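One protein chain is absent from this view; the other protein chains keep their places.
Showing chain A:
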Amino acid sequence: MSKVSPKAEEILESLWIATVEGDDVGFLLSDCILSPEDLQEGIDELVKLAYVEVKGDRVYLRREGRPEAEMTVRRHRLAERLMMDILDIQGAEGNEQACAFEHLLHQGVDTKICTLLNHPTTCPHGKPIPPGTCCEEARKQGSPGIVPLTELKSGEMGEIAYLAASDGKKMQKLMSMGVLPGSELQLSQTFPSYIFKVGHSQFAVDDMLAREIFIRRPTK
């Protein structure tokens, strides 16, 4: 799949939001926030790919362009989720970061982030995130890739994906004990407390903490 430029992606994104999610037929070129030169460049690129067509002041999304536009929107909203949920960057800065970030989510990075975020269906603003192939596969498998420790069965193994950062001190403690993203973990008991092994050491945590340790299940 040929990669379109960031400018073209911005145009596709706006088109998708206006025409597929909104009721507009096409998109007024004068509504676009890009500078006229950038806009022209982007449009030229997309026209060459036959993703859009321009009629007068209005640009239309063609059938051929739909998959690409859908994925562009998907990348943007995944980026928003990542910024706001995991990295806890809120508000305008979060939006800004997400806008810059979405253009980097190519070549499977979007799949990884989607898996990391446990295949979210909506963005932080409540708009739907178009599902990718990874979401379909996870749905078929019935087991999402990344789950909190509480969802694992005893005896199950996995890799620590990330620690949710609700309480800094406790996370620090876990990290200093060696419970770090990337380490292999094996759960051995779930009641009355969660007992797991990392390396040659065993740890016990309560369910409040277990809920904040996220595990990537091994792909079968």
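Basically, contacts are C-beta pairs under 8 Å (C-beta built on N, C-alpha and C of every residue); 3 or more make two chains touch, one makes a residue touch a chain; residues count from 1.
Assume contacts and distances are computed from a predicted model.
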Undisplayed chain, where the name is taken from the UniProt record, one of "SpoVR family protein", "Ferrous iron transport protein B", "3-oxoacyl-(Acyl-carrier-protein) synthase" or "Spore germination protein KC": "Ferrous iron transport protein B"
Selected residue (touches chain absent from view) among A:Asp44, A:Asp57, A:Glu136 or A:Asp206: A:Asp206
Which of A:Leu28, A:Ala50, A:Leu104 or A:Met175 contacts the chain that the document leaves out: A:Met175
For chain A, the residues touching the chain missing from this view: 87-89, 163, 165, 167-178, 180-182, 188-189, 191-193, 195, 198-206, 208-209
